[in-house]
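Structure provided below as structure tokens; questions to follow.
Heads up, one of the protein chains got dropped from this complex, but the rest are sitting where they should.
Each chain carries a letter (A, B, C, D and E) given by its place in the written order, and its residues are counted from 1.
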Amino acid sequence: MQDLSPTKLSHLDETGSAQMVDVSSKSVTVREAIATGQVTMKKSTFIQIEEGNAPKGDVLGTAKIAGIMAAKQTSSLIPLCHPLPLTKIEVIITPDDNLCGYHIQARVKTEGKTGVEMEALTAVSVTALTLYDMAKAMEKTITIEAIKLVSKTGGKSSL
Amino acid sequence: MQDLSPTKLSHLDETGSAQMVDVSSKSVTVREAIATGQVTMKKSTFIQIEEGNAPKGDVLGTAKIAGIMAAKQTSSLIPLCHPLPLTKIEVIITPDDNLCGYHIQARVKTEGKTGVEMEALTAVSVTALTLYDMAKAMEKTITIEAIKLVSKTGGKSSL
Amino acid sequence: MQDLSPTKLSHLDETGSAQMVDVSSKSVTVREAIATGQVTMKKSTFIQIEEGNAPKGDVLGTAKIAGIMAAKQTSSLIPLCHPLPLTKIEVIITPDDNLCGYHIQARVKTEGKTGVEMEALTAVSVTALTLYDMAKAMEKTITIEAIKLVSKTGGKSSL
Amino acid sequence: MQDLSPTKLSHLDETGSAQMVDVSSKSVTVREAIATGQVTMKKSTFIQIEEGNAPKGDVLGTAKIAGIMAAKQTSSLIPLCHPLPLTKIEVIITPDDNLCGYHIQARVKTEGKTGVEMEALTAVSVTALTLYDMAKAMEKTITIEAIKLVSKTGGKSSL
Amino acid sequence: MQDLSPTKLSHLDETGSAQMVDVSSKSVTVREAIATGQVTMKKSTFIQIEEGNAPKGDVLGTAKIAGIMAAKQTSSLIPLCHPLPLTKIEVIITPDDNLCGYHIQARVKTEGKTGVEMEALTAVSVTALTLYDMAKAMEKTITIEAIKLVSKTGGKSSL
Partner (left out) sequence: MQDLSPTKLSHLDETGSAQMVDVSSKSVTVREAIATGQVTMKKSTFIQIEEGNAPKGDVLGTAKIAGIMAAKQTSSLIPLCHPLPLTKIEVIITPDDNLCGYHIQARVKTEGKTGVEMEALTAVSVTALTLYDMAKAMEKTITIEAIKLVSKTGGKSSL
């Protein structure tokens, strides 16, 4: 049976409401996280992007830039995220004929006191949203799928 | 057979690269968009959130606030989005036992010259990311799924 | 006896949680708000500022610029504030020997669908915080006082 | 008699105007600051908030999130503040029947080269502004009072 | 002889300090501004960029995106600029063998109460800065030149 007992509730204040947890005593190490996601669409939209004919121009280049820039805004977007000095942000977009869409992978590194999962996930999300925006004049049924963490190293808990 | 001929390429400059399209001549109307998405997790994580025992505190309340605030940052995050005076942002999070997770719906309105699909999709995405952040100490396999537009009214093309 | 019955609960969604209220149907009018506040300090600090000898330089000029710029960030700072096209922001700082400190007044105008009280109050607050920052090397007991709305015109309810 | 001679004018350039002081040679230590403030209102407004009937929804939860997020924006809001990697942000709001209002306390930590007084004061201010915003449909005479530093540790000068 | 009498001092408050001028009574019209600038470099750097071999990747594509995004941040960067709903932002970068560098042109439109000169100039500046950043590993003597307004239409004064 599942153990539902709470893990250490370090983020809870007396009243149960949200607080940004204290990471002062955590050690500064190189930490890395990799997240992935997918954007799926109609074949016609996919072909138009692959042929470089998308109405808004360079879909994948614009989406990558947006994802990289968004990673740097993570602590402004996610209320309880700690601001961190990111040392690397890489976004890779890979077309997939079978998926009829794109795989997005973001890899983020820091040398800091807490991990960069949210930065990698935010980079994937905003890359996907921008890909959507660049393609939405062609189709209104594009879907963003399967955003998740695939790797995490450098802290106490790995994946 | 599918028609792959490009739709009107209003966003392309001479060199094919990305530009923010001119909406000056579009009419100002009330425009609304609704987007949805899902966050799925292990049963133990879901129960812990539902019982109000998540380590970082009020998961759903924090996620909603983050989604609403993110909608207002859409044109800063998505390179070719037009800044718009949003008149309403609503985020609803609904638990689903069968899904073992949450449905997120964002409804955004403007009275402007272009639609608010990206604002609704951004609200859903950041609500999901924040829900993830609030729960990630409990589980590293949470997944964000099925972010898509479900309704769009007020412009030339509806959904 | 006081009437504690709630005013119109237009901001409440079904679950009682926070939402950005719909102002789509409100009319666009010129709206203005004036807010005030005070910063009080030791006589020595006050004299040093008045003589232009504050360690960080031009205290009042820097504080005014900060207040004006902050008014434009109001909808990013206050979760449920609507973004508005501000048409005027004025910050006035007046020294007061008796107070041993400064009166701050911010006047903000828009031509929009909702009022600018929060923009005026935010301008006063950040002007006060910056004044504090510019003077804090001289004294650690500076206090920000009495931030409130003094006038509001152009919407349905005035003050 | 008071000594009005200026303290060390490290922030002054040749022309007397504002500059962001050089902290390169200061040591990296754990630094903490605690600031407080108050928001006062009519009894009817206070009761309506306490009973959970405020028109805009969860007043205190929303205000806390806003305060935490604002602390992370301090160096963007206050012109001469140094950007710092905050390691903890905690906002506590306590109701006070006698005050007819709320006490706000913010505690901020960093491991950096300069203190976090302004971050704590900014967190208090924006928590107070958001509380105001969430309650302003009920009353236009809410007042923000007594924002000040109550504790500062970790640097050369303590309080 | 030059007439040095001041033009209408609408931006001055009583104390001569900076204020964001009131544009409430100005009419909403379509306004456009075009600004230009140049980035000059060594022949070797120019060739490396033109051949697509710059170390940081797609120099011109990244610079254009950055310029477009910066135009939307103008009122956050320039203290007394009014926030405006931009309806078009176009950045064109043209290589020039003789110049040994690039011409940048930004065209910005709004339908608002004041002009978009600063938005166009900001787009040019940040496009140039990004081009610099993308190329700076190759050379430290790149120079940004001749940023100026070349056209302005739609308001009272044209160029």
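Just so we're on the same page, a contact is a pair of C-beta atoms (placed from the backbone, for glycine too) under 8 Å apart; a residue touches a chain by one contact, two chains touch by 3 or more.
Worth saying up front: this structure is predicted, and the values here are computed from it rather than measured.
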{"item": "Omitted chain's touching partners, listed by label", "value": "A, C, D, E"}
{"item": "Contact footprint on chain C, counting only the chain that is left out", "value": "58, 61-62, 65-66, 69"}
{"item": "Residues in chain A touching the chain absent from view", "value": "30, 60-61, 64-65, 68-69, 72-73, 85-92, 109, 111"}
{"item": "Interface residues of chain D (partner: the chain not displayed)", "value": "13-15, 17-24, 75-76, 79-80, 82-85, 112-113"}
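Heads up, the rule we're going with is that only the chains that are shown with their structure count from here on.
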{"item": "Result of counting contacting C-beta pairs for B-D and B-E, higher pair", "value": "B-E"}
{"item": "Gap in Å, rounded to a whole number, between the CA centres of chain B and chain A", "value": "14"}
{"item": "Length of the line joining the C-alpha centres of chain B and chain C, rounded to whole Å", "value": "31"}
{"item": "Chain A and chain C: spacing of chain centres that average the CA atoms, whole Å", "value": "36"}
{"item": "Sequence positions of chain A contacting 2 or more other chains", "value": "13, 17-19, 21, 58, 61-62, 65-66, 69, 76, 79-80"}
{"item": "Every chain pair meeting the contact rule", "value": "A-B, A-D, A-E, B-C, B-D, B-E, C-D, C-E"}
